[in-house]
Structure formats: structure tokens, C-alpha cells
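Apart from one protein chain that is not included, each protein chain of the complex appears where it belongs.
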Amino acid sequence: MRQLIWLAGSIAALAAIGVALPRAVNPYVLQVIIMCGINVILAVSLNLINGFTGQFSIGHAGFMAVGAYASTVFTLQIGVKWVAALEALGAPGWLAQGAALLMALLVGGGLAAVAGYLVGLPSLRLRGDYLAIVTLGFGEIIRVMILNIDAIGGARGIAGIPVWTNVFWVGAGVLAVVLVSHHLAHSTHGRALFAIRDDEVAAEALGVDTTRYKVMAFVIGAFFAGVAGGLFSHYLTAVNPNSFTFLKSIEVVAMVVLGGMGSISGSVMAAILLTLAPEVLRPVKDYRMVFYSIMLIVLMITRPQGLMGSRELSLPAFLRRRRSATGPA
Amino acid sequence: MSLRTWRQLGWIAVVGLVLLAGGCGGKPHQNELVIGEYGSLTGGDADFGQSTKKGVELAMDDLAASSQGKIGGLTVRTVVEDDQGKPEEAATAVQKMINQDRVIAVIGEVASGRSMFGGPVCQQAGVPMISPSSTNPKVTQIGDFIFRMCFIDPFQGTVMAKFTADNLKLKKVAILTDLKNEYSVGLTQFFKEAFTQRGGQIVAEQSYSSGDQDFRAQLTALKAKNPEAIYLPGYYTEAGLIARQARELGIKAPILGGDGWESDQLIGIGGDALEGCYYSNHFAVDNPDPRLQAFLKKHQAKYGQDPNAITGLAFDAANVLFQSLNKLYEQDPATFAGLGSAKAGTDLRKTAERKLRDIIATTTNFPGVTGNITLDENRNATKPAVVIEIKGGKKVYTTTINP
Partner (left out) sequence: MTEFLQQMVNGITWGSVYALIALGYTMVYGILRLINFAHGDVYMLGAFFAYYVARFTNAASSPNPFKAVMVLLSSMAGCGIVGFLIERFAYKPVRKSSRLAALITAIGVSLLLENGGLLLFGADPKFFPQIIPARNISLGAGVTISNQQLIVILVSLLLMYLLRVIVMHTRTGKAMRAVSYSHTAASLMGISVDRIITFTFVLGSMLAAAAGVLVALQNPKIEPYMGIMPGLKAFVAAVLGGIGDIPGAVLGGLVMGIAEVLVVGYVSPTWRDAIAFILLIVILLVRPSGILGKHSAEKV
């Protein structure tokens, strides 16, 4: 019951922010905030696969692409008609568009989840580096497939997507992925995932169905990546296969690694940091990617566990530690 | 947390704050007319963005000479953003220029694919965008704030089809399309339609992606069908490479292209392989037209080389914009004042932008260096195209084809 109240409260808060924010800041800042949100969803969803389950997945952009394209096609074929019909019936614009966006995101996420399932399956036989390359390969194959299907724009992409993404929906997406991750982490399923991460052979020996859990991680992670993709396309008004290359996957991996693999709050912070950094570094934009790569290397050498390691930002824990003078460092 | 962790996080925070402070650099607050320009200054087709920049710079030089760089008493300033050749970067760059730099108009982009991303942003914000050379028809279909200074691909495809059928008198053509490129795909389709209408035959079609290095597999497949010519509506980088590899494979047929070939680097890349090849373009450097020749001299003086059509079109785009601004100032100085940077975000600005747009739309017979520019009801320019031949390592004017 208490959880439901929290949920309702959060949604109300989001709605309030969603209305107030666009009036308070200029559209450029708004765009950066929305991109932050989308990257947070990507990072936290990847954290499920890489951080919780310890699987090297570096093809996340592929799932994002599937979600972006699926939701776009759904919107352009069906969504816009629904909105027109609903508005004709007198429903307010934001309600009709919101509902249509929600449907589109579910379609996008769903299809991405299917892709996650297909990618997860062969990964069962692979470990570590090989898995990484295979996920990379899948990401590329998805991109090439999109490139080849002329019906969805092929190499040129699709333009003219209505702008339905706003702060509310991005916030809702962030809330959803964080809640799901959090609850997963504190559940039996989560324990199974962590067990697989820590020692897969031991977990298998102890009776954990590693197959089922690894695939589950991929499916959930891919679902949210698809949602992020849908939000992305419904904001930029156009999708193009070039937005979903290997480099994009690497950017998301960098966020998860920087934040600390296995830490939800770490992924959130890192995603925000790494979205703001290019904007802030615009004056020295030529050097931006060089800073980025040096940061990755230095991070791995000095503090490979990232900002948070696998711990979470938590107020009670923080207060507890301050209080005990001789507590663990 | 341990002291060590605190220190590490402390450093990260310091760095973050420094970056943040650096990013929020203060901007001068005089009242100016800010014009935005976006293009691929870096990336695979960086020559396009660089050429656009040169064209706008030359126009600014002229403005400085004629009216101390001012229109209607306000200083004109340009802001240039690099989209690195990536479509989504184009959208972000335009967003930034509109919202942070408060530009009153945007010049760009050369590539239709990227204009398709930057355009909607301008249209939604009510800021006029003038593309120097995006030829895909979909670009101006985005909305009434989008203009272009050049002809569109249905016309350009027909031009080369006409030239191949009537001038070169060839009937069997193979096509090599760049699938990654909106422009290339569009032009392929229009050429096909026009050429088959004239009784020509497309004997083979192959494709590649811009950025590819090796085209021997596709060329080998094309060679097997014995085409009399190969139509290659791609960008200059690949055009040069493909020509070379084609000659290495023993393909002797002439290769034909579109304005995507237009670059200072084309012959450097393609070398002898491009001898006897043709492409459609917006102007020819050896056209004795006095306006063009004067422009050539200016460009030579400043950059030490001949301009290409992109530079010319960007120059014209900037000048059309300046002329429209001047007209607005003469007709309605009160509204014109809304374009000053001090008035950004006000309703007066919105009204002024709309009026500016209306004036740009009425551009008729503007004396551009790329020809007389008249914008039709779709905001496209109706202009003749020239066909250029590469002879003796130089671009040589062959013929003009009118709409």
C-alpha cells in the first residue's frame, strides 16, 4: 500500500515538473534534460545486463534502434490516426498524444525485448570477450538490417515523426527502469543474477537456471532500451540508422562502467554526467572525444569499479556510516 | 566512505565544476543580427561544410566593405556549428544555434540527409532556413520556413538522363547508388524514370555506402553486364575512388554524376580515371558571366584557389538573406527591430521572423553568382543546370540544360 502511494506521488510530481519545466528553461536546456533522461534509461537498462548479471553486452544500440524504429512505424501507421480520432471525440491533446506515445513505447519496447531474447539465446554458450563481440555483432546486424529494409527508410531513415516526448514521459521511463531494477535487485531473481555475475559455474552447480536468468536479463534490458529508443525518435522527429552505431553502444557502456557496474545510482549519475559533458565541452568540442577516451583509460587504471562500485547511493547507509566513528572505511 | 574515496570524488567534482564554469562562458550582450550556419566541417565530406563556410565568409567580407558589416544599423555576426556529417548532430547544432545563440536565420545544410534533420527544428521554431545546395525535394516539403538556392533532384536526374540519351547518345546504362545517402537514392530514382522514358535501358544496378573503401565487387558485377556508361550520383570522395577502381578493373565506360561530385578534391582523388567523365552542376568556373568572374577573383584572392559550386551557392544564400533583411528594414523598420539579439524570445521577434520569411519567399531574379535565383511556390529555385566534363585533369564546361 505504501508503495502505491509512493508511486502515485511520484507520478504526480513528474506531471507537475513536466508542466512547469518547459516554461522555466529555454528549449536548448530542455533538450539536454530530455537527452539526459533517455541516456539514464539506456544506462540503467544496460546495467541490468552488464552490472547485475555480469554479461559483456556491447550492442545495446541495436535494441535502442529496434525500439526507435518499431515505435515510429507504429505511430506513423496507427498512432496518428488514434490521436486524430480521440481528439475528434473531444479528448485533450496531451491525453491523446500521451496515450498514443505510451502504446508506441510499449510496442517499441516489446519488439526490442524480442530482439533481446534472440540475442540472449546464443549468448548462453559464450563467455566474456566472445560474448562481447557477439553482442557487438548483433548490434551491427540489426543496424544493417534496418539499412536494407527500404520500407522503413533504409539508409535515409524516417522523418516527420510527431514530437510527443516530453519531460513527463522521459521521467516516467526513468522511474520505471529504476524501480524495476531496484525491485529486481532485491528479489530472488536478483540474487540469481548476482550469483551468475559472481561465479557462473558455481551458480549453475547450485541449481540456478543460468539460461533462464541470463535471457531474462537481456529481455528486460532490451525492453527498456527500446523504450529509450522510442522516446528518442519521438523527440528528434526523425530516425536514421547512423544514430545507432557501435559508437553509441560504447557510449552507454562507458556510462555503466563510469557509474560502477551493478550500481543503479551510479549508472544514473554517470549517464547525467556523460550527457552534460559534451554540451559543456562544446567550446573545446574538437577535444571532447579525446578527453572521453583518456577518461575511460584513466578510470580503468585507477578506479575500475567506477564512481559507486556496486553500491548504491543510499541515505540511511550514509548516515549510519557518519555516526559510527570506528565503522568500516 | 574512506578518505581516499572522498578525495577521488572530490577531484571529479572539481573537474566537473571547472568544466561547467567554462561551458557557461558569458556572452557579450550588444544588440546584433546573429546568423547561424551549420555544415560538415569535419567528417567524410568535410569539403562541403568548409566550402559553405567560405561562401558565407566572402559574403560577410562584401557586407563589411559595403556597409561596415551592418544591416539596418545592426551588426551582422555569424555563428558556425559543425555537425560532423551526422544527421542527429545537425538537429542538435541547429537547436543550439536557435536557442542559445538566438539566430534569426540559418544557412545550411549541403547534404539533403542532414537538412532533413535540421529543417524540422527550424520550422518548429519559426526560423527561416536557407539550404545552399540540398537538392532532394523532401527538404522544402518540411515547411514554409525552409528554402533552397538550387534546383531539385527531379530536375537534376532528368538533366543527366537527357544529356546521356541526347548528347552522348548512349542507351545502356548501369547505376551505382549510395544507399546511405538520401540525395543519391533520390537522384537514382529520378534518373531512372527520365532515362527509361527516353528509351534508355538500365542494364544493372548496384549499391554501396558512403564511407566504403572498396567497390571492386560491385564494379565487377556491373562490368559483366557491359554498360555503355555508369551513373554514379554519389559524393565526390567515393566518386573518385570508384572511378579509379573501375579503370583498374578494365571498365572503360564513361562515368556520370551529379552535383555531389562538386568539390576541389574530386580530381585529386580520381586522377586520370575521371577523364572523359561528366557531371551535372550548378555553375561552371569557365562561364564568362561577369558576376561569376568577379566572384572567382575574390575567392582566388582570399583562398588561393577557384571556388566550387557549393561555395557559390552559400555565397548566394547569404546574399539573398542580406537582401531580404535590407528589404524588411526598408519596408518595416519597427518590425525589423525585432530581429535584434536583444529582442530574442519576444513576440516582436516571432512577428519579425515571419515577415522575414515572407520576404525571402518573394525572391525574384536575384542576381546570384550561380545564376538568377527566383523562388517558386515550393521555395525551390528554378535554375538551369550545367554539365561539366573532366578533360585534361580540369573541369570543363560542356553544355547548359534548361528546366
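Of note:
When the chains are written out, they are named A and B in that same order, and each has its own residue count from 1.
By our rule, contacts are C-beta pairs under 8 Å (C-beta built on N, C-alpha and C of every residue); 3 or more make two chains touch, one makes a residue touch a chain.
Bear in mind that the values here come from a model prediction, so they are computed numbers and not experimental data.
Considering the whole complex, the hidden chain is in touch with A, B. Interface note: of B:67, B:124, B:141 or B:206, the residue touching the hidden chain in the full complex is B:206.
Touching the chain that is not shown, out of A:81, A:125 or A:183: A:125 (per the contact rule at the top). Across the interface with the omitted chain, chain A contributes residues 50, 56, 122, 125-126, 128-130, 132-134, 136-138, 140-141, 144-145, 147-148, 155, 201, 246, 250, 253-254, 257, 261, 286-287, 289-290, 292-297, 299-301, 304. What chain B contributes to its contact with the hidden chain is residues 41-44, 46-47, 50, 84, 179, 206-209, 212-214, 216-218, 220-221, 223-224, 237, 241, 244, 248-250, 265, 268-269.
Keep this in mind: only the chains that are shown with their structure count from here on.
Centre-to-centre spacing of chain A and chain B amounts to 35 Å, using the average Cα coordinate of each chain. The touching residues of chain A, counted against chain B in their complex, run 26-29, 31, 147, 154-157, 159-160, 163, 236-238, 240, 242-243, 273, 276-277, 279-283, 285, 302-303, 307, 321, 329.
For chain B in complex with chain A, the residues that touch the partner chain are 1-3, 8-9, 12, 16, 19-20, 22-23, 25, 82, 86-88, 91-92, 95-96, 98-100, 113, 116-117, 120-121, 124-125, 138, 142, 178-182, 185, 209, 345.
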